[in-house]
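Removed from the display is one protein chain of the complex; every other protein chain stays in position.
What follows is chain A.
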């Protein structure tokens, strides 16, 4: 768009751009801070004033993924020489990597929690968006008795804050044996996201003219085929947006994860802060964990950016 602008409009435009830049910087600052800390040597992490220029290293990540213990005395020179470069970094920090009797490196709790987060967030997103799309299609295209009441009811599941339902849920889960299981969290997050997904998808599907499907019906397709061949591609933008929101919610969820899981199915959000509390916190390790934790959402959103930016389906229907 290159519409004609007056001089004052152009000046206003510049001011607006400057303001947007400043706001963007403010929003990016914490992300920069976490990222920078994740690559700092431990002694620079908590300096005052903060260290801005430093030589980045990856020791925080090595520490993040391994189980370590404090060194009481410096390692023997031959042990130090035999160690691979990444193990030396840990030695340099005054710690040593715990190995099993057969010499295998023991992993920290982080990789497991990260995997748990991925499993729970991806599965619950797929379920919530999939079921939400079907439900929304039903509400959008068929006359449903008490549609308004049902939709309100669906949304109402979202109105109670997690803290209120967490304890009863915990007790119920204990009875059915879903505590500290992946499925337990998946069901919880799916239920939680479903209301949101139904509402959002209904809005998107309402925007798709019925006539597209009707054209497919007279063209010889069943309603199910029309749904998959016409509605789903037309709703791609909505599905992408809904998926991003559901994924972010499930990925970041803290309260339920803290109460419902402790080891087997624990996700990253309750794990990362739990590390702060044990002994003297190593902020670089925590920052490294947080940094990695930010990546999936960033990557997912980046992959779907075209869908998110593209407006709603554009005019092959003349109105």
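Convention: a residue touches a chain if its C-beta (ideal position, glycine included) is under 8 Å from a C-beta of that chain, and two chains touch if they have at least 3 such contacts; residues count from 1.
Here, contacts and distances are computed from a predicted model.
The UniProt record for the undisplayed chain lists the protein name "Multiple sugar transport system ATP-binding protein", from the options "Acetolactate synthase", "Multiple sugar transport system ATP-binding protein", "NADH-quinone oxidoreductase subunit NuoE" or "Cytochrome o ubiquinol oxidase subunit 1".
Of the candidate positions A:64, A:120, A:230 or A:243, contact with the hidden chain is made by A:230. In the complete complex, the residue from A:167, A:215 or A:295 that touches the missing chain is A:215. Taking the complete complex into account, residues 209, 211-212, 214-222, 225, 230, 233-234, 236, 313-319 of chain A touch the chain not shown.
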